[in-house]
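The other protein chains are all here in position, but one chain of the complex has been omitted.
Letters A, B and C mark the chains in the order given here, with residues in each chain numbered from 1 onward.
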Amino acid sequence: MKNINETLEKILQKVTPLIGQGKTAAYIPALANINPNQLGIAICDINGKVYSAGDANTPFSIQSICKVFTLSLALKIYDSDIWQRVGREPSGQKFNSLIQLESEQGIPRNPFINAGALLICDMLESRCSAPNYQLLELLRKLSGNYRIKTDAKVARSEMQHSARNAAVAYLMKSYQNFDNNVETVLESYAHHCAIEMNCIELAKASIYLANKGSSLDSKVQVLSAEHVKKVNAVLATCGLYDASGDFAFRVGLPGKSGVGGGIIAIIPGRYSVCVWSPELNEAGNSLAGTAALELLSQALDSSVF
Amino acid sequence: MKNINETLEKILQKVTPLIGQGKTAAYIPALANINPNQLGIAICDINGKVYSAGDANTPFSIQSICKVFTLSLALKIYDSDIWQRVGREPSGQKFNSLIQLESEQGIPRNPFINAGALLICDMLESRCSAPNYQLLELLRKLSGNYRIKTDAKVARSEMQHSARNAAVAYLMKSYQNFDNNVETVLESYAHHCAIEMNCIELAKASIYLANKGSSLDSKVQVLSAEHVKKVNAVLATCGLYDASGDFAFRVGLPGKSGVGGGIIAIIPGRYSVCVWSPELNEAGNSLAGTAALELLSQALDSSVF
Amino acid sequence: MKNINETLEKILQKVTPLIGQGKTAAYIPALANINPNQLGIAICDINGKVYSAGDANTPFSIQSICKVFTLSLALKIYDSDIWQRVGREPSGQKFNSLIQLESEQGIPRNPFINAGALLICDMLESRCSAPNYQLLELLRKLSGNYRIKTDAKVARSEMQHSARNAAVAYLMKSYQNFDNNVETVLESYAHHCAIEMNCIELAKASIYLANKGSSLDSKVQVLSAEHVKKVNAVLATCGLYDASGDFAFRVGLPGKSGVGGGIIAIIPGRYSVCVWSPELNEAGNSLAGTAALELLSQALDSSVF
Partner (left out) sequence: MKNINETLEKILQKVTPLIGQGKTAAYIPALANINPNQLGIAICDINGKVYSAGDANTPFSIQSICKVFTLSLALKIYDSDIWQRVGREPSGQKFNSLIQLESEQGIPRNPFINAGALLICDMLESRCSAPNYQLLELLRKLSGNYRIKTDAKVARSEMQHSARNAAVAYLMKSYQNFDNNVETVLESYAHHCAIEMNCIELAKASIYLANKGSSLDSKVQVLSAEHVKKVNAVLATCGLYDASGDFAFRVGLPGKSGVGGGIIAIIPGRYSVCVWSPELNEAGNSLAGTAALELLSQALDSSVF
C-alpha cells in the first residue's frame, strides 16, 4: 500500500515538468481560466482501498467523463437496443465532427463522440423522469459523496456555447434519430458535463467497470459483468477521442477523458484510476494526465495487451 | 411574337412525355402531393412583352428561387461586404451538405446552397425591420401582382421539417458566422420558400437580371448593372445545385431552380424565362423544365457561350 | 485598333504592381526558377486581327491550357461518348484531389481537373496513332507557327514529379476507367503540359472557341458550333480550378489557366485572349493575369452575363 502511494508520488513528480506545455480548454471561460498548475491522481482497488497523490481532493469539471455513466444508465434501461441507434466503432474524426454523421445517415459512430453522447441523453430523456437527477444520484452513491453537484455557472456557460452541439443534434433529428426537443437535451447534456468531482470520487465511481459491474460496497449492480466488458471495449477503442489508438498503444487500458483535464482508466479485475491536470494536448486529452497513466500502467504492469 | 408563342407551344409538346419520369419533392407533404401533370412556361422581354404557354398562370411554390431575390435585397444593403461572409464558388456537394461548411469554418460556398441562403436571411434579419414583408413587396412590384403571398400551410410544413436547415444554421453559428436567433431566421426562410407565384409573374419579376438591374417599368432599380452581371455569374456557376455544370452545358444560361419545380433563366439583354413542372430529376431540378429550357435556348440561339 | 492596343497597355500598367505578390509554381524547378517579372497580353478577333502588349512574344509553358485542346481533339473523335467517362460539373475540390474520384467510382468531375485531363489523354491514346504529334500539329496550324514544340527539359521534370498524377490514374484504373498503360499516358500528358507558346500564338490558337469552331483562316473546323458552346460552358464552370466561380464573378468569360502563368479567355463571337504572368495566386491562377482579364472584360464590356 505504502508502495502504491510512493509510486503515485513518483509518477506525479516525473510528469510535473509537462505542465506549461499544454493548453486548457478554450471554448468556455470557466474552463479556460482555471489554474493550470494542478495535478492529482487516485487509484481504487476492487476492495475499496484508495490511494492518491497530489490534488486528488480538488473538484473539477468532469466534462466528457460523464459519457461513461450516462451510457451505463442507458444500457440498464435499453440493453442491447441501444446499438440500433449508435455504433461502436472509432470515428477517425474530431469528436465534434458532423461529416461522418451526414454520410452515415445520422447514426453516430460511438457513444463517446459528442453526437453519440447527445443521442444517449436523448434516449435517457425519453425514458427517465429526471435524467439529471438520476445521474447525480448514481454518482453520489458510487462515490459515497452525497454533495456532488453540477456547477451551475459552468452549465450556463456550456449552453451559451452550444451551437456546435445543437448542429449535431439537429442533424440527427433530420435523420429521425433524435426524439426529444433539442434544447431540452442540450440543457441536460450541459448539466452532465458541468458536474464537479475530484479524482478520488471519480476513481471510486468507476470501480464497477473493474469489478464486474458492481459498486464498491456491492450495494449497486450498475451493469452486468457482460455489459462491463462491452463498455470497456468501447472505451478502449473510442474513449480518448481521435487519440484512442495512441492511448491503447501507450497506456493499454480502457479509458475516458474530458476537456476539464480528467481521465479515468480501468484495470479490469483490479483497479480504477482517475488522473487530473487541466492542460490538454492537441487531441484534447490531459497532457500530464496521459503521461501519468502511461507510467502507472508500466509500474503496475497493467496493460491489458 | 406569334412565332415565340408557337415555339413555346412546340417545346411544351416535346417535353410533355417526360412527365412521369421524375419525382415530386418528397420532404414535405404539401409539395409531394401536388398534381405532377402540370407544365408551364413564360418569357418576358426587356420591353415588357410576355409570351407564355401551358400552365403559365398556375401559382406554385417558388422554393429556392426566392434565393435570387433575397440575395438581391442583401446586395442592395450590404454591397460587396456580403462576400466577407459567403463565397461564390460551386460547392461540388449536395445543396444541404454540412461537410464543406465544417471544413471551411462556417463560410458557405455560395448564396444558393441552403447554408448560403440561410446566411443571407440572417444578414437581412440584422438590417431589415421586416424582411419577409420587404421581399413580398419587391416581388409584388416587380411582377405587378399585389396579391402575391406566402402559402401559410406550406410554410408551416417547412418549419416542421426544418431540422436539417437548423443543423446548417447552428453550424455557422458555432463558427460565429450567424448573428440572429436560429428559429427566427428559419421561420423567415420558410416563408420565403413558401411564396406562391406563377410562371408569368416569375418571368416578369426576374427581368431586372436581363435588363441591367431595372424593373420592367423602370420604376425600380433592383440592382446596379455591375451587380447584375455578378449575380448572373453566380447563378451560372451555382444556380442549379450540384447540376449547375450540366445546366450550363445543356442550356448555357444563368438560372435558378426550386424544388417546387420552377426554374428561372436569364438571357442577358434580351429575356427572362420561367418554366414550371413539378417532377424533379435526381439533382432536384425540374425534369421537364430543364429539357424545355434546353430546347428554348437552342430555338432562340441564346446560350451565352 | 489603336484604341485596343492602348487599352492593353493601360491594363498592363495597372496590374504590374501585383508582380511580387504571388508565387511561381513550385512543384518543378523549371517553373519555379522562371523570371517572375514578365507580363504579356494578346487579343485576336475573329477576322484574325491581333493586338498585343508587354511580353506577348515570349514563349512560356502552357501547362493546363493544353487541356482545352486535348478535349477538343477527343470531342472530334468520340463526340458525346466522351461524357460517359468524364463529368462536366465543377468539383469544388483542389485540381489534383483524389477524394471525389474515390467516392464517385473513378469518374472525374470534369475534363479540366487533373483526373479528367489524364482520362482524356487515355482516350486519345486508345484512338490516335501519335497523340502528342497530333496535338502539336493542331497548335501549329491554329497559331501559324510551325516551330511550336515541347520543352523536353520541362517534360522530363514533370515526369520526375508525376507521383500524384500516377496515383490519380491508377485510382481510375482500379475503377476500370483507364485503358492504357499509366506510364505511357503520364508521358503523353507531361509532353502536352510542357509545350511552349507565347500569348499571341495562344490567342490565335483559341479563336475557334469564339468563332463557331473554325480556325482563323477557316481552313480547320476544330469543332462544330454546338460543341464550341459546350466546351465554353465547361470552361466557364470548371476552367479555373477551384476559383472558377470567382473568375466568372470577376471576369465573366469562359477561360482556362495553367500553372505556367498563362490564361486564355473567350469572348464568344468576338475575341480570344491570352494573358501571361508567371506568379500565381493561392488558387494556382496567374495573379496579375486574372486582374488584367478583369479590367479587359470591363473595358470591352464583354462579360457574357
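Operating definition for what follows: a contact is a pair of C-beta atoms (placed from the backbone, for glycine too) under 8 Å apart; a residue touches a chain by one contact, two chains touch by 3 or more.
This structure is a prediction, so every number in the text was calculated from the model and none was measured.
With respect to the full assembly, the chain omitted from this view is in touch with A, C.
Of A:T16, A:Q93 or A:N180, it is A:Q93 that touches the chain left out of the display.
For the chain missing from the display, the contacting residue among C:I82, C:L171, C:V220 or C:L300 is C:L171, taking the whole complex into account.
When the full complex is taken into account, the listed residue touching the unshown chain is A:T237, out of A:S52, A:T150 or A:T237. The chain not shown here is touched by just one of A:N96, A:Q134, A:N180 or A:S303, and that residue is A:S303.
Where subunit A meets the chain that is not shown, the touching residues are 87-93, 100, 109-110, 228-230, 232-234, 236-238, 242-246, 248-249, 252, 254, 268, 303-305. Mapped onto subunit C, contacts with the missing chain fall at residues 97-99, 102-103, 163-164, 166-171, 173-174, 178, 182.
Simple rule for what comes next: only the chains that are shown with their structure count from here on.
Distance from the subunit B centre to the subunit C centre is 32 Å, each centre being the mean of its Cα atoms. Rounded to whole angstrom, the centroid-to-centroid distance between subunit A and subunit B, based on C-alpha atoms, equals 47 Å.
Measuring from the averaged C-alpha position of subunit A to that of subunit C gives a distance of 55 Å.
Among the residues of subunit A, none is in touch with two or more other chains.
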